[in-house]
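With one protein chain withheld, the remaining protein chains of the complex are depicted in position.
Just so it is clear, A and B label the chains in written order, and each chain counts residues from 1 on its own.
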Amino acid sequence: METGIAISFWILAAVTIASALAVVLFRNIFHAALFLVLCFFTIAGIFVILSADFLAAAQVLIYVGAIAVLIIFAIMLTRETQRGSPSGRLRLPALMVGLLFLATMVFIVVSTDWQVITEIPDQPTTSAIAQALFSGEEGFVLPFEIAAALLLAAIIGAIVLVRER
Amino acid sequence: MPLKTEPVMINFGPQHPSTHGVFRMRITFDGEVIVDMEPIFGYLHRGIEKLAESRTYTQNIPYTDRLDYLASMSNNLAYVMAVENLAGIAVPERAEYLRVIMAELMRIASHLMAVGALLNDMGAFFTPFMYMFREREKILDLFEMVCGQRLTYNYMRIGGVSQDIPEEFLPALKRFIDEMLGFIDEYDQLLAENEILLARSKGVGILPAELAINASVSGPMLRASGVKWDIRRADPYSVYDRFDFEIPTGKMGDTYDRYWVRIQEMRQSTRVVKQAMEQLPQGEVRAKVPLTLRPPKGEAYARIEAPKGELGFYLVSDDSANPYRFKVRAPSLINLTVLRDLCLGWKLADAIVIFGSIDICLGEVDR
Partner (left out) sequence: MGILEQFEQWLVNYWPSWAAYLVPPLVAFAILSTFILVVVMAFIYIERRGIGRFQVRLGPNRAGPFGVLQPVADAIKVLIKEDIIPAKGDRWVHWLAPIIAFIPALMIFAVIPFGHGAIFADLNIGILYIIAISSLGIIGVFMAGWGSNNKYSLVSAMRTVAQMISYEIPLVLSIIGVLIITGSLSMVSIVEGQHVPFLLLQPLGFLIFFLAAAAEINRTPFDLLEAESEIVAGYHIEYSGMKFGLFYLGEYTHAFAISAIVAILFLGGWSGPFLPPALWFLIKVFSVFIVLFWLRSTLPRLRVDQLMGFAWKCLFPLALINIFITGIEAIIWPNFPWQLLILNILIAALLIVLWSGFFRVAGERVSFERYGRGIAKGLALTFRHLFRHPITVQYPEQRLTPSRRFRGNLLVWDVERCNGCRACARMCPISIIDIETARGDKGLVVERLEIDFGRCMFCGLCVEACPVEALFMSRDYEKASYRRELLVMKKEQFVAAEKRPSAYAYPELEAEMPPQTLLAPPKGGR
């Protein structure tokens, strides 16, 4: 069983990275978006391996089912998608930001002291997540509510922007 | 900040399930909203008007069957009336009554098709269509009994009708008329109160009375816009002045009104048929007219209230056996000319429904 999980992890990881690369490298943005979907999906697979089933389902539901679909929708509404993404003036700054981000990530990964937990993860995870999110003392109620308010503000903002008078 | 999107042009047809034949609309969309539309017809053009010029007056009768093939009897009637006007032929009374019965049955059949097809355009999965077809089938059975055909009747003759009705016809007709009223009530329930149908048709594709008159729209479409104009009343032909019936009119001229007017007209038609059945006199059904008729020089126009509107035939005779000019005033074609005005600003799905509510028959539009 252990080896099975290891094998699937490596496969998933490889596919994730490959598809992530495809997203940035493909010229046809519709294809790029499809690879994004694949990438999100394999990440959900990794969650499954980590016994985070709730998280995996949420990942698929939100990232694949909603976010990726919206991205594709936006692409379809854009003109001349077939020709690929046009090269803008912001190429260099974008590269800089990307490199910076990569450096940060690498730094964090290297500098973190990764600990392997020996205890079996909570099963089922649903109630544990609920506890963490909603319980008052050590939970994240405040950030959760703030995020909700922020999203609401964003929705209203979007409506105000787009509304025709 | 308005969001700009690219307009898309889509060709609807000529092969498309809801163009009721081979008709093409070139529609430009902004999202799903129609910003421009151009009806293109002519895909079914057979040159009937020209063909008719090289055939005798009697030989042309089967050709008129092929104009509006959903209302062949009415076409026959309008044509033979034009010839009779041209040659000054009197029609026996019994034949006039038979003509009225046939024309009104034809109106019911044609309206049934119109309503059924409209529902199909709205996306009902053929069920109302099949029910309507069933009732129409009963009418076709009656026609078959009289003239031996179910679609291209070729029943009217210059100076009458081709043959008298068989004796089982009147009982069958009576039974049909009795059933028909109940049928209309029943389906009025199914359709006229259906929330989805209301939502799809109320206020959609409004044809103002003024535009309708200016565009010379006729038939149920005109009446749906609130104009009380029916040739059976305005310019009575045949024996229509002897019957008592109402002319239903709509209020707004939207798709729902067009649908509603058709339903009401079916009711009125059953009334006319009932009266005609009661008054039906005995006697000849066909005046003595030579098969190869040579009307005197001159011209004649005859018009009737066909199911789809004012159907007129204009004939010019040069004293030979063939008409010199044979012109059809096709109601479908003229009603179709307002399509663009009705559709602009509506959605793709509405365009189909509006188009269906005009109730055209491509055989007549393109001729």
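Quick notes
We take it that a residue touches a chain if its C-beta (ideal position, glycine included) is under 8 Å from a C-beta of that chain, and two chains touch if they have at least 3 such contacts.
Small disclaimer: the values here were computed from a predicted structure and weren't measured.
Only one of the listed residues, B:Thr127, B:Ser320 or B:Thr337, touches the absent chain: B:Thr127. Only one of the listed residues, B:Gly47, B:Gly148, B:Gly283 or B:Gly345, touches the absent chain: B:Gly148. Interface residues of chain A facing the missing partner chain: 1, 4, 30-31, 34, 37, 53-54, 57-58, 60-61, 64-66, 68-70, 72-73, 76, 123-124, 126. Across the interface with the omitted chain, chain B contributes residues 8, 10, 16-18, 32, 55, 58-63, 65, 119-127, 130-131, 134, 137-138, 141, 144-149, 152, 154, 162-164, 166, 168, 172, 179, 182-183, 186-187, 189-200, 202-204, 291, 347-350, 352.
Everything that follows uses one rule, which is that only the chains that are shown with their structure count from here on.
Between chain A and chain B the centroid-to-centroid distance comes to 61 Å (mean Cα coordinates, whole Å).
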